[in-house]
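Note that one protein chain of the assembly has been removed; the remaining protein chains are unaltered in position.
So that you can tell them apart, the chains are marked A and B in the order they are listed, and the count of residues begins at 1 in each.
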Amino acid sequence: MFKSEIIELNMGPQHPSTHGVLRLKLKLDGETIVGLEPEIGYLHRGVEKLAESFTYLQALNLTDRLDYVASISNNLGYIETLEKLGGIEVPRKAKYFRTLMTELGRLSSHLLWLATHALDIGAMTVFLYAFREREFILDMFEMVTGGRLLTTAFRYGGLKDDIPKELEQKIRDFIKIFPGRLADYEALLTKNRIWMKRTKQVGVISAEDAINLGLSGPVLRGSGVRFDVRKAEPYEAYGELDWEMAVEDGCDTYARYLVRLEEMRQSLRIVEQALDGMPEGEFRTKAPKVLKLPKGEVYHCIEAPKGELGYYLISDGKGTGPYRLKVRGPSFVNLQGLKPMAVGHMVADVVAIIGTLDVVLGEVDR
Amino acid sequence: MDFTMINIVIPTVKILIVFTVVLLSVLVMTYAERKVIAFMQVRLGPMRVGPWGLLQPIADALKLFSKEDIIPTMADKWVYYLAPTLAIVPALLTFLVVPFGDQTTFFGLLKHPTSMAISDLNIGLLYILAISSVGIYGILLGGWSSNSKYPLLGALRSAAQIVSYEVPLTLAIIGPILMANTLSMKGIVEAQSKGMWFVIPQFFAFLIYTACAVAETNRAPYDLPEAEQELVAGFHTEYSGMKFAFFYLAEYANMIVVSAIATVVFLGGWLPVPGLAFLHIPAIIWFALKMGFFLFIFLWLRATYPRYRYDQLMAIGWKFFIPVALINIFVTALLVL
Partner (left out) sequence: MTEEKKPTTPDKQIDALKAEMKKDEPGKTVSAPRAEGTVSAKPKPAGPPKPIIVEQAHDPVSEDWQKKILDVLGDKAKDSYVASGEFTIILENGSDFPGIMALIHENGFDYLSDISSVDYSKYEGTPKHFGLSYHLYSVADNHRIRVKVFLEDGETILSIMDVWATADFHEREVFDLMGIVFTGREGLRRILLPEDWIGHPLRKELSKNEGNAAYTAKLVKKAREDA
């Protein structure tokens, strides 16, 4: 008399909480997920192919559009890759300023994550609070680079321009207000019963599985793995500054939430130290106008807000652009965690898990 | 002459007034919701249409009127048409027995004062509970007839949710009924005029009622049937134009209804706040203020809390609210005896 059927539900590419154009093919038994298949590529622009016909400097613009909420990190990773192959040393002032800017970028990316993650779970107010602070940071980016989202910051051998004078006061203001604002978010969420119910024991992944799946960044550290590229292979000024790696053992969405909040606090510490210890001197070394790199290959990775962002660059030594540029986007790899995390949970948890993975489709699809 | 006056003219006038006021207060509610939540979220809310955006609700209404009416190809047409009606009519019908004040002569127009409810049924509360249960059919049928997956899931959620939460809601009201010894809305208020407001002796019942009222009206943090981030727009995903407006209207009308019930049953109806009777504020203003306070709680909750998950919502309803409400009834019954 009664028969039950598996519903196939198409979530996305137009859906309020798939953060762009992610499409999920869900198989539902009632509201419980029995199968899940991510379909990606709706935002594929062929960045890697385009880079082959661009010069090294032009390809910098392409990196902006990977993870477009943290383009500073993408710029840094790319420029450092060039510098590694070119074997060039960057002045200390540039190193400190790059560190500072990248951490501000991490703050802005994490704020966007917090805003959307909270909104997905239904906490609307946090969204607007977090956006208020993010605006503050974007104003600083505008001050330095002229762009708010697509920054195209940094150049081979240092910075494009010297640091603007008004920036210091702006950052000091931000350092003053931000801890209080962070406390506001925490007051709304951290001990909130509903928030805990919605995030604890949701999207659980063990440390072994996380490593095997190649997850990185806060998603990996939320499973108790102590891996942060900034600590493991310090680049720029990270080795000289005093900060802690944020790790939690919960393995669930709540643990990853705590990791990212702690990262925001640590980022603020880094920003403050980098600002205080900003060396005097040159902001760039002498570099050729038209860049040519030696024939060879390098893989260089940095800790982007989403995880390990790697660039694999091959130069044929002849051209003025990359022979091949491969981007290892953390969101692309982290997306593989979605299926093992979500199967067995309910539809409402899928949005929480997409939020906790913090995927940006610009980087997934490239 | 008197017969026509009492039996036809006065009720008609009262119905017109009540319905107009209710529909207008829905407009005010949408504006208030945007503004209140906006201020909680350090932003301004609507500012463009009229001074401080005051004309925004009217602009919204006009927009909804002029929207294209889309019916999905595979929809069950008749049911699809029927559903918004089924949602809005019960919501408006419940206002029939809400006493907005004690008695009025319409500023001396009438010789004999008349009740400020359209009708003062002696089983008013029962009538409200019965009629408001019909509203669920609107949601269920709307979701089902769209023949689309998100609305279906939304409708299933809301059917489960509303059925489960009606039980503790009703149980929570039984406490005050036992104390007032009547089902008449007017009688309940009069019972409170002799003693204290029922919110004090029936505090737990009030809390349960508030929580269940939020769940019954599908508002945050229990807004699962229309959880935007999960189900796009829930049961009314496929609706547009005026049909959508009807669902919207029904949701706000329901909020006003549950606030009115809370005001009557727990907050002393039109009675002035004890100690402030000397101000001679008209009864209807007191009523409106109390309702406004209750409605404010809705907005406050929405700005503060994340959303529950479906299974968690069920668990709270059945495992927490119902037992507590039952205990409340037993204790009240013992005391009344």
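A few points about this structure:
FYI, a residue touches a chain if its C-beta (ideal position, glycine included) is under 8 Å from a C-beta of that chain, and two chains touch if they have at least 3 such contacts.
No experiment lies behind these values; they were computed from the predicted model shown.
Within the full complex, the chain left out of the display is in contact with A. Of the listed positions A:R98, A:R198 or A:R328, the one in contact with the omitted chain in the full complex is A:R328. Which of A:I7, A:L128, A:M196 or A:I211 touches the hidden chain is settled by the complete complex: it is A:I211.
Across A:V298, A:V347 or A:V360, the single residue that touches the chain missing here is A:V298.
Even with one chain removed from view, chain A keeps its contact list with that chain: residues 40-41, 44, 46, 48-50, 52-55, 84-85, 87, 209, 211-215, 225-227, 232-233, 294-299, 301, 308, 310, 312, 314, 316-321, 323-324, 326, 328, 332-333, 335-336, 365-366.
The definition used in the following text is that only the chains that are shown with their structure count from here on.
Computed from the mean C-alpha positions, the centre of chain A lies at a distance of 44 Å from the centre of chain B.
Taken in their complex, chain B has these residues touching chain A: 37, 40-43, 149-150, 153, 157, 220-221, 223-224, 227-232, 302-312. Chain A makes touch with chain B in their complex at residues 7, 9-10, 15-17, 31, 118-125, 128-129, 132, 188-189, 192, 194-195, 197-198, 346-351.
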